[in-house]
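Note that one protein chain is taken out, while the other chains of the complex remain in position.
Chain nomenclature is as follows: A, B and C, assigned in order of appearance, with residue numbering initiated at 1 for each chain independently.
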Amino acid sequence: MLVYTLKRSFVAFLILIVVSGLTFSLSHLSADPALTIGGEQASDEDIEAIRKFYGFDRPIYEQYFSWLGRALQGDFGESYHYKQPVVDMISGRIGTTMTLGVLAILFALIVSIPLGTVAAMRPNSLIDRFALLIAVFGQALPTFWFALMMIIVFGVWWRMLPISGNTTWAHFVMPTIALGYYATPALMRLTRAGMIEVLESDYIRTARAKGLSPTSILFKHALRNAIIPVVALAAVWFGFMLGGSIVIETIFNLKGIGWLSYDALLRSDLPVVQAIVLIFASFYVVLTLLADLLNAYLDPRISVR
Amino acid sequence: MAEAALPLRRQQTAEEILEPSPLSKLRKRIFKNYSFLIGAIILILILVVAVLAPVFEALGLIQDPYAQDLAKRLQNPFWHEKKVDPDHVFGTDKVGRDYLSRLVYGAQISLLIGFSTMIISGSIGTVLGVTAGYFGGRVDMVVNFIINTRLAMPVFLVAMAAVVAFGASLWVVILVLGLFLWDRFAVVMRSITMQARDLDYVKAARALGCSPPYIIVREIFPNVLSSLTVVATVEMANAILLEAALSFLGFGVQAPTPSWGLMLNEGREYMFFSPWLLALPGTCLFLLVLAINLFGDGLRDVTLERER
Amino acid sequence: MHLKSLVKFATAAVMGTMLSTTAMAGPDDDSLIIAWGSTGPIEHVDNYVNTNRTGIWFSRMVWDQLIYREPKTFEYKPLLAESWEQLSDTVWQFNLREGVKFHNGEPFDADDVVYTLNWISNPDNGVKVQRNVNWIKEARKVSQYTVDLEMKRPFPQAFEFLSGPITIYPNEYYSEVGPDGMHKQPIGTGPMKVVSIKTAEEYVFERNPDYNWGSPKGEAQVSRMVVREIADVQTQIAELLAGGIDITADISADHVDQIGGVPGLTALQAGTMRTGYIGFDAANRSGHEPVNNLKVRQAMAHAIDRESLVKNLIRGDAGVIHTPCFPTQFGCDVNAAVKYDFDPDKAKALLAEAGYPDGFDIEFYTFRPADWAEAIMGDLAKVGIRATLTKMPYFALRDKQRNEGTTPMFLMDWGSYSMNDMSAITSHFFKKGPDDFALDDEVAAWLETGDTSSDAAVRKENYAKAIAKITGELYWLPMFNHVRNYGYNEQLNFIPYQDEIPRFWQYGWKS
Partner (left out) sequence: MSKDVILDVRNLKVDIPVSAGMLHPVRGISFSVARGETLCIVGESGCGKSLTSLALMGLLPKTATRTADKLDFLGQDIRDLKERQMAALRGVNMAMIFQEPMTSLNPAYTIGNQLIEVYRRHIDPGKAEARERAIFLLEKVGISAAASRLSQYPHQLSGGLRQRVMIAMALMCGPDVIIADEPTTALDVTIQAQILHLLADLQKEFQMGMILITHDLGIVARVADKVQVMYAGSTVEEGPCQAVFDSPLHPYTSGLLRCIPVPGKTQRGSRLGSVPGIVPNLVGDLHGCMFRNRCDHAEAACEALAGDATQLSDGHAFTCRMTPDEAAQAARQTAREVA
């Protein structure tokens, strides 16, 4: 188990290095950062001095490794535009994004697991078809469009929910639904498929042959096994969602790191973009790692592999 | 020995008599599969509209999607109770271009993006997946690493960064999406190739000393084709949605291209007062993606036997 | 029973969190909720660190300048300085107002002015927009309420800066906390006091009760003010419609009609001195052959129907502009400019003359709403010029221009930092600075003379020459002045200004 964990962690680390390298080269293709830093008034000499100071005149791999070295120590540099440490900017904003992400994935799970389970228990029933309809619609509904429609209906027409900002929990209701709904189809399909498989499995038959109560069969024996892959997928989706929060945060004016990345891209503020890409990637990598470990815990067979 | 001992007087069993021919079985499964049917019908309709758009224009059914008329901007669609311009059934956009024509040509753009992205990402993913699945071992490890690296990248953010780096245009968007959306192809192709590799006739071909490319193309590829098609539909839908989201934030296709995503971006400005400018392209996008998804779902059910 | 009380408690808790907003929109609680931020948030509210336009709006609420420029007549009036006189070509003496207090109780006197001016003029302190302050040589205290300001050279635009970007800081407080402290808790003499700051999200102000010394800026009309940074204009409108905010200044011209039709709301267009232009790569850095040809540029100038553009898209009191500056600005002589009327036939003829009877392809760049560019492209298409549009974020586009120069044609604009002097725009773009893509030595020389002479007549003469050449050579095709569109609660007493600076503290509720 320890060896497995260590091996997986090493691969995860390697992935982050490659991701950051790719982003670094990509973002340095886009614009001359010296011009961005210099601002509107910079003269050619200023620009040249900035270039020297930041080391933009060095080969890109050298720049990357010096960036990486600092990043590993938690120093992501300074925002070109706002002239503040990137770490401060992100740490001030990541809470909003995390809150949104966690709420959204919880929403997705709360909707998809019961729905998927009920659908699996009564395949081809009305509720199964309803669940399938939700899944098919959810997959085809552009998130941002759904978000706008909610704003029109619940924000403007009915004035039920606040539209923008993060002052209270009520502010998170619409963004949570908009973002969470996006993950619901995948999670629900997986719950349903897993549940159907598990309910037809031999050990459920055994449990029934033992005369266990339906509740015990469903919750103790079936759900736990069916939920293992759902948990893994939810972890992966959580990573995706953080990335998807860019649109949602922009629409609902939640000033999280999704919005920050959007704002930074508009300003070619490379250190911020790089740091956020790395953070999103880290989340994904760490979450998949955790999901695997959690799986190993929930499903004792896995760690043996 | 057994046959001599108990000579077989074989009748056709009921099962054999009842067993329909494979083709009629397929036909039956297709027509019993409503999602496949609905998906296919919508998809074909959109496809026909997209392909015939220039013909429609020539026939005068629709207009030039680029022809602007500032004096006739933001005209109401036909169902609006206020003043309606008979020349523009769905009204006009903010520079006075015919909205219906733009919606019709928008189908071309969306399908173009979906198809091209799917072709690019499908090629990359399939090559990676099949290679990994066929050779296994180190190769598989490397490919797996590449797949995981790709999955770790926040697609949307990196795509936005790439668009900023290379400038926004239709082909940049297609290329960027194509270079990012191959992961599912690779994952699925890898596992199916692994299964196919162990099939008896593939083993036989290997034992006969056939070259790997020959085996992959002749023996393995036919096996993975149906899954490939299913993944392709999913990724096509995905690409169309992502393009829309990118265009929506202004990091996608450039004006005046009649892309539905871009139309959503433009129409959004009027969402509270002229909601159709948002609702129409949104509905088109929704229908197209829905159709592709239904088609893909149905295709999976039709080609791969349901386990239940 | 237990369950019932639990449900009650939970409901109360949920309702509590939902309703615990700080202020309500509408006139009921003597508060004003403002939304701004479509061009990005103010990440640092210190006036000398900020470069954002909304930062200017913020600074006018919190701080005061020495001089007040009357926003309608552009006349200079006393503010923190009661009177002034010119001691020499390079020295001004200011007599300061007595009895003014900063928000933290620190009294205002010459020490504050001297400290502020000397601090900002020292390049080591890193004031972001050096052009605003780099003309100051030194400030000297003469008495407790008298200050001498020495300039490095004769600088005719000095009052534009002293009445604009240069705000006076409390010397004791600022020397102690510095820019970051000022960002956390801004202290000034202005009509609004800052209660709290949530960077890029929300600023809360309250009325400064000590602002009663007869400032021409006027006292605050509401007791409490909340500014919400909302990047997305549609979200701002949603909030306006839902009653979440009272006023926004970021909407588009089309919204003005629409919001105006909503009961309880009203909307207004106010022209600004922000000047839009099409820039051409006349210096041929992009290698685009046709655009390097004057006849082609003239053809394009005649092909574009600016009147229709203004009438249909910009609207309000916007108008076509023929000068590379805004006509109210000092030196901006409309008569000096070469004017191009809308004449597609002439455009076609010019194109044929230039050797492009069938038109040509060109890349067109902008960071503004695509519909403006699209309308322009539609006009160009009518004479055979096929333009393809690339819309980029402002900073990305500017970097591309400066760095690569691969932008043969671009629609951009400039707000002149709200300064009523054409040096704020024309000199920025045609004096061989980083944003000069025409690189005309003659024009640069005229502008330099105009910028540094203290003789108004000499300035006007040189500026007129520059205007004539810029428009004659068509380095720029000036387009129109922008309009700022405001949507607000109709109960609000709203006053628009041409310099793109809403004075929010002046807006109170109709009784």
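Convention: a contact is a pair of C-beta atoms (placed from the backbone, for glycine too) under 8 Å apart; a residue touches a chain by one contact, two chains touch by 3 or more.
As the structure is a prediction and not an experimental result, all values here were calculated from the model.
The residue from A:Ser9, A:Ser66, A:Ser91 or A:Thr206 that touches the chain not shown here is A:Thr206.
Listed by residue number, the positions of subunit A touching the unshown chain are 201-203, 205-214, 216, 220-221, 224-225, 298-301, 304.
FYI, only the chains that are shown with their structure count from here on.
Arrangement of the chains shown, judged by which pairs touch: all-to-all, with no pair of chains left without contact.
Think of the whole protein's Cα atoms as having one middle point; the chain whose own Cα middle lies nearest to it is A. In terms of C-beta pairs in contact, the better-connected of the chain pairs B-C and A-C is A-C.
The distance from the centre of subunit A to the centre of subunit B, with each centre set as the mean of the Cα atoms, comes to 24 Å. Work out the mean CA point of subunit B and of subunit C, and you get 46 Å between them. Look at where the CA atoms of subunit A average out and do the same for subunit C: the two points lie 38 Å apart. Residues of subunit B in contact with two or more other chains: 164, 268, 271-272. In subunit C, 234, 238, 241, 393, 396 are the positions where the chain touches two or more neighbouring chains simultaneously. The touching residues of subunit A, when paired with subunit B in their complex, are 11, 14-16, 18-19, 22-23, 26-27, 29-31, 123, 136-137, 139-145, 148, 152, 156, 196, 236, 239, 242-244, 246-247, 250, 261-262, 265, 268, 273, 276-277, 280-281, 284-285, 288. Against subunit A, in their complex, subunit B makes its touches with residues 35, 145, 148-149, 151-158, 160-162, 164-166, 237, 241, 244-245, 248-249, 251, 264, 268, 271-272, 275, 278, 282, 285-287, 289-290, 293-294, 297, 308.
Every residue of subunit C that touches subunit B in the complex is listed here, in rising order: 233-234, 237-238, 241, 252, 254-255, 258, 261, 308-309, 311-313, 370-371, 373-375, 377-378, 381, 388-393, 396.
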